[in-house]
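Here the structure is laid out as structure tokens; the discussion comes afterwards.
With one protein chain held back, the other chains of the complex are shown just where they sit.
A, B, C, D and E label the chains in the order they appear, each numbered from 1.
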Amino acid sequence: MPDVKKLMYVNRRAPYGTIYAWESLEVVLVGAAFDQDVSLAFLDDGVYQLTRGQSTEGIGMKNFSAIYSALGDYEVTRIYVEKESLEERGLTLDDLQHLTWEDEDEDWAEKESIRLVDRAELADVMSNQDVMFNF
Amino acid sequence: MPDVKKLMYVNRRAPYGTIYAWESLEVVLVGAAFDQDVSLAFLDDGVYQLTRGQSTEGIGMKNFSAIYSALGDYEVTRIYVEKESLEERGLTLDDLQHLTWEDEDEDWAEKESIRLVDRAELADVMSNQDVMFNF
Amino acid sequence: MSILHIVNKSPYEKNSLDTAVGFVKNGDTVLLIEDAVYAAAKGGSVAAKLDGLDVSVLGSDLAARGIAEDRLIDGVSVVDYSGFVDLVEAKDSTQSWL
Amino acid sequence: MSILHIVNKSPYEKNSLDTAVGFVKNGDTVLLIEDAVYAAAKGGSVAAKLDGLDVSVLGSDLAARGIAEDRLIDGVSVVDYSGFVDLVEAKDSTQSWL
Amino acid sequence: MKFTIQVNEGPYQHQAADSAYNFVKAALEKGHDIFRVFFYHDGVNNGTRLTTPPQDDRHVVDRWSELARENEIDLVICVAAAQRRGIVDAGEAERNGKDATNIADGFRISGLGQLIEGAVQSDRLVVFGD
Partner (left out) sequence: MKFTIQVNEGPYQHQAADSAYNFVKAALEKGHDIFRVFFYHDGVNNGTRLTTPPQDDRHVVDRWSELARENEIDLVICVAAAQRRGIVDAGEAERNGKDATNIADGFRISGLGQLIEGAVQSDRLVVFGD
């Protein structure tokens, strides 16, 4: 078994309607300490997790959307967003948060975390993972 | 408020994958004691609840499908099955249990409990209910 | 008699909205709450399913999901929980399409 | 590397199967369990979605739902829990499309 | 107007319990009566006093208990559903030989008939679930 595994967190649910999005994010934050090769995939209603401007005062639930922008600090730098899922929902990348990370090897240059991929490309990435987490 | 209300139990879920079908049936059995004007509707995956030949030994869960045929004894005599839902699933009435009740007013003549209705007809019936139960 | 059709599931994930709209009659209202509010967002592939229906959306669920009111399809009413209660009162019965 | 795609939801209720089949590559298998077994029933409107895929169905979930094996679409393999375990072992990873 | 509310899902996993609470609160503020809140299926898990949610999140169970205390709301947990999921009051603990209880303040355990009665006695039944 390799020392470092490729772990992918597969997010397919909208936030707030169920807790899966939030408790999945909690796994990602804890998992960051394990020095594995981590990526996140957002598809189907999972793309809604990353939308801007979420405001939960009216429903009395914790707003966890700001935490996605901290993922770069946890060295989670590869976030795949599926193109077909965005399009079906009438969304573009501009509707999502701008997620970045700082590359230590390039004098802390700021880089994009989100990679827009179509379903076939995401299927290729998925087929190279050792473990997929599903919530 | 009328002494007798029209109560409809609306069943839209398959059995076994979740408990809603079974716990819904438990409500129907208890509710039968309340002498209300009761009907059941089966649509979407709810039509699967009534299929013949269910056998749960392999999954270790209680098989409750026989109870539907006892509904007549509980004076639950109007069971609406939606045509479109059956067709979409490649089912016909022959795939469902034969549910009957005995009409006290007609010398205990055996009568059909299942009424095959299309969506528009079921919508009409629903619009005449006082209460819909959803599971 | 009129029905308040309550839908709470994302129309992209579940068939609840599809079925619900088939049961809407004149005088009925469709209320979108929780993840169902995505159905009323402009540009989404399901939005057309609401054409010609009387549709209300729960504002706090919209806000939680970051959907500004100007992103809603035309003709949709935004209500708060008090408006939700009024709708239940105004219609003769409710049907939750879970 | 090969993936075992596990689907457990009715294809008439949820979009899981729709998405899953879009991710199946050569060498992958789709395993239908729980309410997803309805997808493999002959005559159902979703059955065509499985065309050309390597599909297995959990037999005990079929039996629970009253689906006789002769009602399955052609080419589907029926497995028991032991066969489920073998599939997990045979593929390099699993993806549960919940 | 008189409402009965049915809650089919437990706290936190689904928004149903939150939506139901917010609806009940709004109805009370408008002067309506809440005849009963009936917790069915996993909804019975709304009635355990053993939860400790994070401090920056809402406390779903305590919110129900407070609402019941301040407005004398009848919060009923279905006994059959509760037995399957392990929600226990003193009577149930004794009947079923359990060494602990976990029911929260303001809730009571009773039969399914309470749901039917609620639907019959109220002007409206509103169901919150998954």
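Heads up, the rule we're going with is that a residue touches a chain if its C-beta (ideal position, glycine included) is under 8 Å from a C-beta of that chain, and two chains touch if they have at least 3 such contacts.
Bear in mind that the values here come from a model prediction, so they are computed numbers and not experimental data.
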{"item": "Touching partners, among the displayed chains, of the absent chain", "value": "A, B, D, E"}
{"item": "Contact with the hidden chain (one of A:Y16, A:F42, A:Y68 or A:F135)", "value": "A:F135"}
{"item": "Of D:I33, D:L50 or D:L72, the one touching the omitted chain in the full complex", "value": "D:I33"}
{"item": "Residue in contact with the excluded chain [from A:E26, A:D103 or A:D118]", "value": "A:E26"}
{"item": "Where the missing chain touches chain B, by residue", "value": "16-19, 59-62"}
{"item": "Interface with the unshown chain - residue positions in chain A", "value": "1, 5, 7, 19-20, 23, 26-27, 30-31, 33-34, 36, 131-135"}
{"item": "Residues from chain E at the interface with the omitted partner, ascending", "value": "10-13, 41-42, 45, 48-54, 61, 80, 83-88, 92, 96, 98, 100-102"}
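Criterion: only the chains that are shown with their structure count from here on.
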{"item": "Shared chain contacts [chain B and chain E, defined touch]", "value": "C"}
{"item": "For chain E, the least number of touch steps when starting out from chain D", "value": "2"}
{"item": "Whole-Å separation of chain centres (CA-atom averages), chain C against chain D", "value": "33"}
{"item": "Set of chain E residues in contact with two or more other chains", "value": "8, 15, 19, 22, 125, 127, 129-130"}
{"item": "Contacts with 2+ other chains: residues of chain A", "value": "16-18, 44, 59, 61"}
{"item": "Chain pairs that touch, as defined at the top of this document", "value": "A-C, A-D, A-E, B-C, B-D, B-E, C-D, C-E"}
